[in-house]
Each structure stands twice: as C-alpha cells, then as structure tokens.
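Dropping a structure here in structure tokens format, bear with me for questions.
What you see is the complex with one protein chain gone and the rest in place.
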Amino acid sequence: MINIQDIRDTARDLLAKGEVRAVIGWRAGSRGMPAEPVVITAPEQADELVWDPTCYHNLALHLVEDRKFLAHARKTAGAPIGIIAKGCDARAIVVLMQENYFKREDVYIIGVSCEGSGMIAEWKVARQLDGAVPTAAAFAGDEFAFATAAGEKRLPAREVMADRCLECRNPFPKEHNVALGEDKTGRALEAPFAALARFETRSEGERWEFWQRQFDRCIRCFACRSVCPMCYCEECVVDSINIAVAPETTAEEKANRIRWIERSAVKSENITYHMTRAIHLAGRCVDCGECERVCPVNIPLRLLNNKMEREARERFGYEPGASIGGPSLVASFRDDDPGAFIR
Amino acid sequence: MTKKRTGVFVCHCGTNIAATVDVSRLAKEMAGEETVAFSRDYVYMCSDPGQNSVIEAIKENNLDSVVVTCCSPNLHEKTFRDNAARAGISGFTCEIANIREQCSWVHKNRDEATAKAIKISRSAVRRVARNQSLEPIAVPVTRRVMVIGGGIAGIQASLDIANAGLEVVLVEKLATIGGHMLQLSETFPTLDCSQCILSPKMVEVSRHPKITLMTYSEVQEVSGAVGNFRVKILQKPTYVDPEACKLCDECTVVCPVVVPNEHDLGLTSRRAIHIPFAQAIPASYTLDEDSCLGLNPIRCGKCKDVCEAGAINYDMLPKTVVEDVGAIVVATGFDLYPQEKILEYGAGNVEDVLDGLQFERLCSASGATKGHVLRPSDQKEPKDVVFIQCVGSRDPAQHCAYCSKICCMYTAKHARLYKHHVPDGRAYVFYIDIRSGGKGYEEFVQRAMEEDETVYLRGRVSKLYRKDGKVRVLGTDTLTGENVEIDADMVVLALAMQPSKGTEEAAKVLKIGRDKDGFLAEAHPKLKPVESVTGGIYLAGCAQGPKDIPETVSQASAAAAKVIGLLSSDTLNHAPTVARVRRSHCTGCEMCVTACPYKAIRLENGKAVVNEVLCEGCGSCSATCLRAAIEVKNVTQLQVFDMIEACLTV
Amino acid sequence: MSMEKILDKARLNDWIAALAKGGDWEVHAPALEDGVWTYKPVGDAVRMDHPNTKQPPKGFSFPQREVFFSFEQIKGEAPRLTQVMPDPKRRAVFGVRPCDGRGAVRMDRVFADNVNDPYYQARRKNVAYVGLACNTPPAATCFCKSVGGSPVSTDGLDILLTDLGDRYHVAAVTETGKAMMAVAGSPLADAAAADRKQVKQVHGEAVAQPQRAVNNPEAAPAKLKASFNSPLWEELARACIGCGICTFLCPTCHCFDLNDEMTGTVPIKGNRVRTWDNCQFPDFTMHSSGHNPRENTAARLRQRVCHKFQYFHENFGMLQCTGCGRCVSECPVGIDIVAVVNKVAEHVA
Amino acid sequence: MSHNPPDNIYLPKLARIAHIKEEVAGERSIKTFRLEFVNGDGFDHQCGQCAMLSIFGRGESMISIASSPLIKEYKQFSIMRVGRVTSAFHDLSVGDTVGIRGPYGNSFPVDDWRGKNLIFIGGGCGLAPIWPVITTAVAQRANFKNITVFYGGRSPRDIMYRAELEKLRSSADVHLSVDKSEEGWNEFCGFVPSNVMDKAPPPDNAIAITCGPPIMIKFVLQNLQNLGFKDEQIYTTIENKMKCGIGKCGRCNVGKDYVCVKGPVYSWAQLKNLPQEY
Partner (left out) sequence: MSEQQPYEPKIVAFLCKWCSSAGSDLAGVSRIQYPANATPITVPCSGSMSPMYILSAFNKGADGVLVSGCHIGDCHYMEGNFLARRKLHLVKELLQFIGVEENRFRMSWVSAAEGAKYAQVVKDFVEDLRPLGSQEKLKAQRT
C-alpha cells in the first residue's frame, strides 16, 4: 500500500530542487471528503497532499487547464510540471502527448498505483452507510475505511467501488517518471466492459427507450465535456456559441460558425451532442469515468465511450493511451478493418 | 465574404431534362433563394447561344457566381467554368447541379423528379453561396515521363514521347520488351510478319538517347501527383551483365535445368539461364533465379564457369531506383483467360487443344516447330482443325461478360494461316457471330471463308473430349439446327482477353481505378478514353480494354500526345480546391497529418500547414480533424451542412 | 392568512386527484428516475421522502428552453413575427423544499425588476409551490440558516407541508394555497391543537439541527466588495473547470441566452428561443473582439459568489443564495461556496 | 404586427433599411444604416441610448443609436462587421427589413451641460455612440460654448463619418488624427490621447465625452486628469456583451450594475467606484 508520506516527500523534493514548477495532486476537500484537485507550488504545501479513495478526478485535465492558464497569462512554462497520476490519469496523459498537447519532458509523472483497489462511488457508499455521512475515506486493503460520526466504518471495496474501477484493466500508471505502489495490472475485479455487455443484451427498442430517457434529462451543462481531458478544443464543434478567439479568428470565421446543434436542451440536440462526443472520444477516451461521475443528472455516459473503446479494441486492435508515438485511431486504418457492413 | 449574387441557369437538354423535370418551376424556385439574383431556363445551355447567354447574364446582372443545372459535371463543368472565367469571374464560383444523369434520366414521375431536381439545384446554390473565388495554383513540373509496360503500346508511346524531346523511362516487367506482339506470327488484316514490324521499333527504343530502358523491373511505389510523381522501381537482378554478355549461348548449353519456355507458351523448353528469344531487347541473357539450382558455384556454377566474357555475376542484388517524372503512361497489357477455367472444354487437360497464342507460336517461323503446323501430341500435321470463338468471352454467367473484340479476326487469321501451311487440311470455325468491323477486316474474313474454304459453323461447342487419338468436338449448327460432331486433330480456342496480372498490380501501386472487368478505368468512356481518373496518369493498349494492334498503337500515340501536351510548359495548373487550416482552431494534434494520403500536411509551430501543391483536396483531413480546423476550400463543412439542409427541404 | 389542516398521508393522492380534477392543476412531485430525484408529473404513487431534488423547481417558471416568437421571411418580403406565449396550464409542484421556495422569491425579483419579463410572468402566475419542511437531519451541504433561511421557511411557497409521521400538517401560505386546499375537500381535516403543538415542536427541532454555515453573513457583502482585487480568487478558482453545474442547478441562477433556431430555409423560418446560460462559461461575457471582461475562472467564480452574496444584496437587500448546497455537493472539483465566502471573509480586511 | 401586446419587451418592431453608407472598408468594415420604422411603430430615444437589432435567423446585436434624438424620421446605426449578426447586416441592401427593440440604457445628461464647453474624444468605431450628442449639440449650437471634437482612426481609410466631420468644422473645432500617416494626410499623426495632450483643451467649464477602444479610453482618462479635468467632468460609455437589454440575462453587469439599464453612460466619478469588469 502506498504510504502518503512517500507521495508528499516526492512532491516536496521535486519542488525543493526546482525540478518542477508545481505539482498537481489532491488535497482534502472543504468537507473532508471528497478530495479535491490542487496545484501546489511550494515544498511546504506538500503536506496538504492526500491519497485516498476519493481522489477520483482525472488530474490530466488540470494539465490541460495549466496549459490554458499559461497561454492566457502569456507565460511560458519553464520547468516541467509535476503531476500525481493514477492508471487512468496516466493513460490520459499519454493520449494528450500522442496529440502533441505537450511534450513528455514537460511533465513529471508521479505515478500512483490503485493496486487492488480504486475509487469509490459516492452513491454506493451512501447506500451502504444508510445515510451516515462520512467525513473521510481511506484505503484499507480490500476494504475502505470511512470516518463517520458514529466512528470508523469499513466496507468491502468491491461493494462501493466505482464501476469504472471495478472494470479497470490497468490500474497501474505505465507511463511515469517515478511510480509508487504495486503493479497489479491484469487484476480483474469485474470483467472488462461488463456493464456494457449487460446493456447490450437489450433489444433495439429497449436501448432506444433507455437512451431517450437518459438524454431527455441532460441539461447541457457540458460538465461531461469540461471534465474531460480530451475535450481540450478551443471551440467544441457542437458549440454554436463559443468563439475561438485567437488573433487569427476572423469576422468571417465567427460569422460562419456551423450550428450543428442548437443550445436548447432538447432530446435531439442532446443526442447529437453526445453522439458527437462519443465519436470524438473513440480511441482517445481512457475510461477514467469522470464524465459519468460529474453528470449532475446521472447519465451513464461511460456506456457510450466504452462502446467505442471496445469497438476500437476488438475490431481495430487499438488501445487508447497505450503509446505516445502511435497513430490515432481514426487517422489510421488497417487493410483488414471490418467492412462487412458495407454493401 | 459578402452575400453572393448567383445566376442559375436551368438547361432543358432538349427534352432530356424538360420532359421529366418542370424546368420553369425549377428556375422559379431557384429565384426564391436568398443569394440568387438571376434565374432562367433555356433549351440547350451548352449550345453556343446558351453559353453566350450565361456570359452575358453574368456581365449584365453583375453576377459573381453561377449554378448550371444540367448534365453530369463530368461533361460540362469545364465548359461553364470557362464561361464564367470568360465573363470575368472565377471559374470556381461555378457549380453544376446534375439533374440529368442523377435525375431526369432515372425517374419517370414528373412531380418526384421535379422535387428532386429542386433539391439538387438548391444544394448547388447553397454551396456556391459560400464558394471562394479561386485561381489555379501554378506548379512546376518534371518534364520526364514514365511508361510502364513494354508491349507495342508502351513502345509506341515511349517513342512518340521521346521523339517530342521528353525523357522517357520505360519499365518492363520481363527481361525483354515486345509484349504479346512478339509472340504473334503474322498479323491481320495484312498478314505481315509481326516481328518484322516490331523488331525495328524495339531496336529504336534501345538506341534512343531520350529513353532509359529498365527491363526485369517493377514499379513499387508512387507518390506525388500530376507534374511531380516520384516512382520507386525495383530492378530484379538478371545475374548477367548486359554490357559484357556476348550472346554466345555457351551458358545455356551447360545449364542442367530445363523448364518450359514462356515465350513459346510451354510448347518448347529453355534453361535456367536463357535469352527470352533471339532478338530480345535488351540483347542479353537472364538467369531465372527461381529455376536456377542455387546461384552458387558450389551447387552448380556451370554457366559462370563457361562464360568467357565474365558476364555472369551471382552476387547481383535487386536495385531500387527512384525516378521523378511528371506523367505516367500505363501500358501493362493483357493475359489470355486461363484455359483451366474453361471446364466445358477440358480445363486445359485435353491434349491438342491449344489456345490462340500457342497456335501463333506454332505458325511462327521462330516458334517451336519452326513454322510447321504440327500437333503437339505426336508432331503430325493435323488435317482437321476446329477453331472455337468466344471462349470465355460474352459469357456473363460463367466467364467474362464482354466481347474480347479481336478473336473473330485472329481466328479467321488462324484458319487462313493453317490453310496456307496445310493446304489439304480442313478448318472449321464455331462462332456466335462475326464481328469484323475495321478497315479491310470484313474482306479478310470473307477471304478466309471463300479463298481458304474455312467452314464457318454458327453455334456453340457443347463438349469436347479425347477419343481415339482425336479430339471429338460436339456442337450444334444453329443455322441448320443440326448437331455437328467433328473428330479433330487439333482444336484452337480463341480465349478471352483479360487484364494482365501486371495490370492489376500496376493499378494497385498507382491507385488508379479499374472497371468491373478489371481493365483500367478511363476518366470518361468517350471524352477521356486515354486518361485515367488520376491526373497525369494515362492509359494505353490492352490494359484499358481488348483491342488489336492498330487500335493499341493509336491509343498509345494518343496517350503520348496527351503527355506531350501536359508537359509542354514548365508549370502546371493545380486545382486550388485544397485544404486550408483554421489556425485558431488547430491544436496541432497531428491526426490530419497521419490521415493525409498525400503527406501534404506537416506541423509548424504546433499548427498544421498544408502543402498546396501536394494536396489533392480529398478531404480526409477535414473528416478526421475533430475540430474541423482543416477544410477543403469550396467543400467546407459549412457548405456540406447547407447542402444537407437543402436536400431535406421540401 | 392562516389556514391549517391535517392530511392523512394515505390520502395525499386523493388531494392530488382533486386538484387535477377540480382545479385543473397539473400536479408534479419528485420522483426517483435513474437515481436522480426529478420533478415529474404525478403518476400513481407520490412519495415525498426525497432529499432535495437534483434540479430546483425553477424550470417551471424559467425552463431551460422556451420559444419567444417565431419568424418567417419570404425573399423580398418583410419578416412576419408571431408571438408564442407559454401554455396557460396551471401547475402545482409538490415537495418543494424551503430553500427552493426562497429561490423562487429571488427569481421573481429579477424578472420583475426594471421591466416585467412577460414569459416568466406568464408561467410564474400559473405555478404553485407546495413546500415540504425539512425535518430530517440536514444534508452535509445544507446551510440555509446562515443565509437567512430556515428548514421550515414558507417564503415563496403557497402551502407548507410538515411531515408528522403518518400525517402531514398542511399550512396555506398564499391565497392560491388556500384555494388549493379548498378543492381538497374531505382529505384535509382541521388541525387539532395537539397537531399544532406537534408542528411547532417538529419545526423547532428542525431549526435546531446543526448545519454548516457562512460565518457572519451580514458582513459578507462588504467583505466580498473589498475582495474584488484579491489574489485569493485565483487560488480559490484554480481547480474550477468552468462546467457550470453550480449555476445550472442553483435555484436562483437566472442567466440566459437568446438564439434564433431555424426550422426551415424556404422561406426562412425559425424561432427566437431563450435558453439557460451560465456565467461560468468562458464565452459568456466574451466580446467579438476577443476582449473578455471576465477572462479567467477566477473572475468568473468571483462573479458567481459576489452575485449571490454582494450584488444581489446591494440591489434587492437580500442574499441571493438560499443555502440549498447543490453547488457544493455537485461541483466536480469540490469548490464550496461556503468555504469560499468564509475564506474570503477571513482573508480580506 | 399591430397586434403586438405593448408589454412584450422581447418582440422586436420592424424597420426598413432606407439608406446604407459604407464608412470603412477592410476586414473590420463599418457600414452606416438608416432605419425607418414600418407599420407606424417606433420609439423615441435619447443621446447615448442603444437598440437591439435583429436579423431573423441570425440573431440580435446591441447597437448604439448614432442619430440625434431630434431626428424622428429615422434612426441611424453604424455597425462594424465582427461576427455573425454584424456580418449579416453588412449583407443587407436598401429595402430589407430588420427587427429593432429598445431604446435601452441611460443617456448623456445633455441638458445639464448647457452653457458648457464640450469636448468629444472618439476613436475607431467609438464615434458612433457619441455622434448623437455631437449632432444634437450642434443643432442646438446656441446652448453650448466651444465644441471640440477629437477623433482618430488607424489610417485615413479608417476614419468614419468623414464627410460629416468635414461639415462639422463650420460649427466645431475638429481635430482628426491617424495612428500611421499616409501621403496626403496633413493633420495630426499619432494616437488620439496624444492629440488631446497636444491640443490641451482647458478643463474650465468643460465636459469631456470619450468613447473608443478600452486602451484608448485608459490613456485619454490619464491625459484628461493631467490636464486638470475632474472625475465629474469626464463621461464615457461602456459596452459589455448584452443579450436581453433589460437587466436579466446576466452578462453585462459591472458589479451590481447591469450596464444595459444603469449604463452605458457613466461619468468617471461613477465608474471609478465600480469594479473593473468592462
């Protein structure tokens, strides 16, 4: 099990030596739990860092935010930035590097293995604890330990872990500068794509019934997109309102923005948005599950992305986040890609 | 971009369009479009008065863009774009709405056809509303040409082009140029000796200062585009230095390996080291590494020992040569349809049943029998010879749907040649009908019937099999309705022509389309018969479709003329409808770079940059870019978006 | 305007049925769908054991999308506009928590300020809120008391229900509420003195439940005003991803966008549509020139917090935040308005 | 249209384009549109107010009314082509019909300025919002003392209202400037604030009204203060992005003020007490 002091020491050390200009990590949230992302810039802040089963945020997003932040402040990066990364965070970082969003040497990855465990799903915890509100969560082997008003409560990890973590194929951050914790790649708490497989047993009519209900609820807050490290575009194609403003953006370009969909949160527009996003994430989504977690109206967005991921894997032998150098899924092909659907 | 003033010109095409589409309604509907400032219909837009009216309308109404609703853009896009240019506006602000091929000709219901024509036209109007005025991009060209295939087509094209002063690289797969024509004995309709007319041309090729001949070579990879292709050629080792080889033939004498001779279609044999035939160009021996015992002095090495000139070199390696050329002529020829596939005639397993080329070799003075027609099984002179036409051709159910075009003629020739060799023999020809269009062709066939007393039987041979040392041929004479049974000494099948294996390979490497029969597809069946669909790549000879020598030569010369025209100046106009990067949206993810088939995109300072000369405007980049940060000019995503809208507006 | 009744829980459905029948009310109540509490038209069984709904009921008067008018223009002619007014259906919303009732009060102020918003008013006058007092322990994110509210507040509600175990205490707040109770008929029984006593006690206990709190809320407007140029904002907003969940789910956020949606191009046809918009989106205030008065997450977080705790107070004399805690519990990165206000107050002189 | 309930502030009235003039060409071109209300609909406005103009299917834009309130027959707008709606405007022709609602915002207290010297300082597109004040003041010339106009553009081609400015010279002091000089330009070369410093108008009994790009305003302010102008003597307008125009959509606020209601006209004395969010 990872000792939090190791993470703090590593971060402190890097900052003290000036090897990184900041470290992106987690600290305790204002209510104790869940943890929240933090960017620390001074060695003494290292003691704020935490590592617990509520560190679910994909910190790769904050690398993107950092780049945007620098661009906005018209600053150049200078020293690399440090980041604490779980398996999925590290995969996301790989995709971002594959897409040249930043260079390998710009990032110092402090990998943390989820080992045999993972992140909790808050709703599962709430269900199990019957209303008791925990103020902290900690890894405890095969269990999680929760601090509640009534004292510590332990729950088996498998019962309260997020689905994405149960199905996780590689809980170890392969790409890293330093890695903490044991590599338990291949552990299978649940079969990969298990939820997807269950869903796919439904008929066409049932699938539509399901999805239309889900999409109908979407309020188009775009949190799913905001939280996604891969949705780093200056202007999302489905945004009919955003304006990518760079010195080069001409009046012409602004006048000719395509309105693929409208801003109205109605079913058709919501669906088009989500289909677009699923397609755009094919071969890029690393299944960190953040979109699904943040959706305020509980739309099971992971299913969509999982579907694309499994297609990529099974039909095209493609694994997102596997290599920095390889070609992107939709920019490449193999001679024997399936074509039986074509008449 | 300010709002367009578009003119819409609706063509009746006589009644071709007007009979099915309500043209005046179409013109009126288009007038209701936001950007349309002028709209009219006319009986023949492409006629002189029609074209002039377009030009006048542009000038008078101050139009800046044009939509012509007429036939396929393949036919008149250029016409009307030129007109637009003549009227002083960019040709690229002119678009064609195809309401003939895609509408009036394929629908009968007037309401439906009119509704569809409106949608098609509206979508063109919407597209044009956002077309940019573009001017062609001038690209410097490489004034060299590659000809692939050294049959008569390739030879003719090479000579014509070289004589016009352009450098030619002629690539031939085999060890000698000449192609199938080299295998023919005499040629219809004049019965002059094939080699006699071909050999001088071959020699001319080998001596021509502007022609680089690369035999035993294959094209491996082609990149670039019209005006500037880069071709990688693999030169297989012949293991014989052509400069040193004295043609003394000592080596073949000692070579222990005997294999069938392809040049004689297996009627004779050759050694592992051999010369394809005596007058081969280049005049040199070739060691066929597949049949050689091992290219190794320890295993054999006899030829190397005996060669006094020291021309043999077992260590010769394949060579990759890169050539830059501005245009390519593909003349990779034909193969005969394999006899093995003709199950009804014994699938090649019945003795004394030959194909046409084998018969040519039998008749040829340089052939297996030194010009005596002797049947292979017993080397006796055959007295009853049956010729069967249309074997594999015109048989969509089992074989090729098309007519191979030359078989009627060469069968008549074969019958005559046979009669000239065996005056007391009897020649029978089974035919479906006789196609002898061509100068002197019909007369030639008549002579075969009358002078040479060939028996022409109209009908199909249903079966043939070996019986009592003869080949029993069962057929029907459909004119008399009687069954015919002939015990033949020899049967000659006029097998269909099919695109050669090399044609298939070349099409793959060059990425040029093939038609449903596998022959190379021309850009237009009537108006662009020697152009391939890819700019700068031209077609000649049987690779494009069955034809005889005169036609092959004409097409080769036509292709040569096209090439000469193309390369007549130092620059070439490249279509300006190329990709453009919206820098503010590009994140430098490199997906477009990976997707572009032409390697036309690179990253510079984290943004994609398009090399406009290499870009062909395919749009793969645009479809791949998640952010639509790269788009093809005049086919932008917004334009397609508008067109979709138009297609769904009722 | 006091009118108090007692309703046997088992007869809640009867009352609802009577409302639908006798008063043409379309009744909505929270229902659990795919793990989300959402207001839904009432089906067979109404359960009112919900914590607060994910989305506040603000959509009843201010939907995510509404058409203002449609337009049609034939080439060369003048456009024709047709006003589209909302369906005059009356809607009774059951189970509204007091914080959301107070949200409605704040929305009402905005849409009546300066000039009336005809669309909001048209909807609002047909919506009645039947509140439900919060007498279970508050959620970890609730802080209504510190922003002037209470778990039993009646502000903005037409009726307040209080759960008394197997019965509801039903108290009318407005005339509409009274009328709604009047259609109920027999299910509503008169409240006895014991009931009144019990309600009082329940309310007292509810109010006494400990909650998180904005410290010294009276000082918040002034503290925030003083904080405008504080570098603290940058630090507080560093993790914000600008998703806008906090405002879309807030019962008092009212920002919107106006857009033309096309329905046809021959002739040009479409609707002018209002949709929710969000001050946390980067383009919200961005000019076409690229100039953006609130150009980073810090400025946008500051806008949200100051709007709730300063500007609104300056304009209307009340805090805009009602302490529902949605923005706290739903923020993907844990930005906590209570912590933000407290931190700012602490650090600003 | 006549059946519009008068209280629907979102429903535009219709107006016909009576005249279009191209002011400035180029990437950010400016055109001036003269709009006449149709169907007898209409409204009066005051100097400094603006209106929401609609092109149906494209959207709405807030534009300052650039004509004097004294002119009742039409309203004039000068629109710079910067995006979706403004580009659509530039595509229109005389006779086309657009939507208009308003007037919005407060106005310049022109009546309070009687008997004073007026100094107008504009840059680029910023001449439009103060143009109604200039023209009104000139029309009521006797009410005011000296009228001075400073105006500058990037180059001579970027000077809007060129002809009108020339005509103005008969009743006001007009000082034009360009950032970069070109042949034939014989007035001031340099930025507008420098021109103001150069001519140094005295602050006594004067009101300075300025409008232009934020950076220009910043330096104009500094310079005016250096010349001794008091905060109450300086007026400007601010333009924050607006959608509703009636203080509800939530984006134009500067602190507690919705600019579309409390603005766009502010004296520097007022503005300096507001947070800097414009």
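In order of appearance the chains are A, B, C and D, and numbering begins at 1 in each one.
Rule of thumb we're sticking to: contacts are C-beta pairs under 8 Å (C-beta built on N, C-alpha and C of every residue); 3 or more make two chains touch, one makes a residue touch a chain.
Quick caveat: nothing in here was measured; it's all calculated off a predicted structure.
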Which displayed chains the unshown chain touches: A, B, C
Full-complex contact with the absent chain, from B:53, B:72, B:252 or B:268: B:72
Contact residue for the chain not shown (choose from B:103, B:292 or B:434): B:103
Given B:59, B:463 or B:511, the one touching the chain that is not displayed: B:511
On subunit B, residues whose C-beta touches the chain left out of the figure: 72-74, 98, 100-103, 105-109, 112-113, 115-116, 119-120, 123, 508, 511, 513-516, 521, 533-534, 595, 597-598, 616-620, 622-624, 628, 632, 635, 637, 640-641, 643-645, 647-648, 650
Touch list for subunit A against the chain that is not drawn: 200, 204-212, 237, 260-262, 266-269, 271-272, 275-276, 278-279, 282, 304, 307-308, 311-312, 315-316, 329-333, 335, 337-339, 341-343
Hidden partner chain, residues of subunit C it touches: 67, 261-263, 270-271
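FYI, only the chains that are shown with their structure count from here on.
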Comparison of A-D and A-B by number of C-beta pairs in contact, larger one: A-B
Cα-centroid distance, subunit A relative to subunit B, in whole angstrom: 53
Interchain centroid distance [CA atoms averaged], subunit B/subunit C, Å: 73
Touching two or more other chains - residues of subunit D: 82-83, 86
Subunit B residues counted as touching two or more neighbouring chains: none
Parts of subunit A lying in touch with subunit B, wherever the complex brings them together: 99-101, 232-237, 244-249, 252-253, 256, 258, 260, 280, 327-328, 330-332
In the complex with subunit A, residue positions of subunit D that touch it: 27-28, 81-84, 86-88
Residue ranges of subunit B touching subunit A (in the complex, touch as defined): 1, 130, 582-585, 587-595, 603, 606, 624, 626-628, 637-638, 641
